[in-house]
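The block that comes next holds subunit A.
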Amino acid sequence: MNPALSLRKFVLGTGLVVLLLLPILATVAGDPYLITLFSRILIYALAAVSLDLIIGYGGMVSLGHAAFVGIGAYVVGILAFHMQDGSALASWPFELQSSNAVLVVWPAAILISASMAALIGAVSLRTRGMQFIMITLAFAQMLFYLAVSLEVYGGDDGISLWSRNELPLIDLGDDRAFYYICLICLLIFLYLSDRLVFSRFGRVVRGAKVNELRMQSLGFPTYRYKLVCFSIAGAGAGLAGVLMANQSEFVSPSLLHWTHSGELIVMVLLGGMGTLIGPVLGAAAMLLMEEVLSAYTEHWMVFLGPFLIFVVLFAKRGIYGWLSGTGVESE
Partner candidate 1 sequence: MSELLLETVNLEKRFGAVQASKNLSLRIASGEVHALIGPNGAGKTTVIKQLAGEIRPDSGAIRFDGREITYLPADVRARLGIARSFQITSVFQPLTVEENVSLAVQAHKGHSFRFWRPAAQEPQLVLPARWALERVGLEGRSRVPAAHLSHGERRQLEVGMALAGNPKLLLLDEPMAGMGPGGTVKMTELIMGLKRSLTIVLVEHDMKAVFQLADRITVLVYGEPIATGTPEQIRINPDVRRAYLGDEQA
Partner candidate 2 sequence: MLTLQGVEAFYGSSQVLFGVDLQLEAGSVTTLLGRNGMGKTSVVRAIMGILPVHAGVIRFAGREIQLMPSYSIARLGIGMVPEGRQIFPNLTLRENLLAAAANYSGSSEPYDLDHVLTIFPKLGDRLSHFGNQLSGGEQQMLAVARALMINPRVLILDEATEGLAPLIRAEIWRGLNILKQKGQTILVIDKNLDVLLRIADHHHIIENGRVVWSGSSARLAADDALQERYLGV
């Protein structure tokens, strides 16, 4: 067998087992914080995987991905705000009551994130390269300032949720249950992404990354496909935002800040872009490194910075590429 493939299976297998058993391990170890920490890792991983879809497969380097995470979170936050407040979400053109049900809130948040991504993507995809990086940043900054100025919803202070969203039979307030929900969301998104990458659609997007002109001369209207891919990534980020809002029970504009977009890119690259699993590893590595390093020194960034440079210069394919020895093709 191909060694890269068997390693891929090994990483996937071991990782999955550890993730499945984590709440039990944490309980045995007497450290429930691990559950919180790993929920957070799973959520960031979800956001990073969604970013990998557009960066690693579509070649669209977005420096505004945190905006979609923020939108997803804000939908949760705003609905929760109106629930607490007892006020209607909208009174015109028709009375619209707020909700706290997962089955209502989450799909709505995902849908809204995806639509915003479609809107922003429709404009941004007219450019490419450096200009694309900057225009996505510009839109994210606009949304950031919009969130800051949402006085009703706390402006810069954000919105505090009084509880997590509600799901029949399962209590999301329980950290273990919530952890498994995060895990399920990540696994589903990974599986869908994996299907997507190898489907007809995925092929078109990957082709457009390599040579867009050639794709057009083969007969593909690439713009549409890239836009849909961008929206799907937006939906994934929105879901991550939903989970983030639920986990921290808090939403604020800082979620949309450009440094968060930068962090997501770092996770994707660190883990290995265009691999789907890589970004999961990247997210875990980043957050764990932060957790461990910051325990030793408050100046941990002075080590993280050169580490990132080192990764770029000497470990181009990221953690996943390094694990699989020779590195993998961007397949």
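Quick note on the criterion: a residue touches a chain if its C-beta (ideal position, glycine included) is under 8 Å from a C-beta of that chain, and two chains touch if they have at least 3 such contacts; residues count from 1.
A word on the picks: all candidates are chains of the complex that A comes from, given by their letters.
For clarity, every value in this text was computed on a predicted model and none was experimentally measured.
Only one of 1 or 2 makes contact with subunit A in this complex, and that is candidate 1.
Residues 192, 195-196, 198-204, 206-207, 210-211, 213-222, 225, 228, 329-331 of subunit A are the ones that touch candidate 1 when the two sit in their complex.
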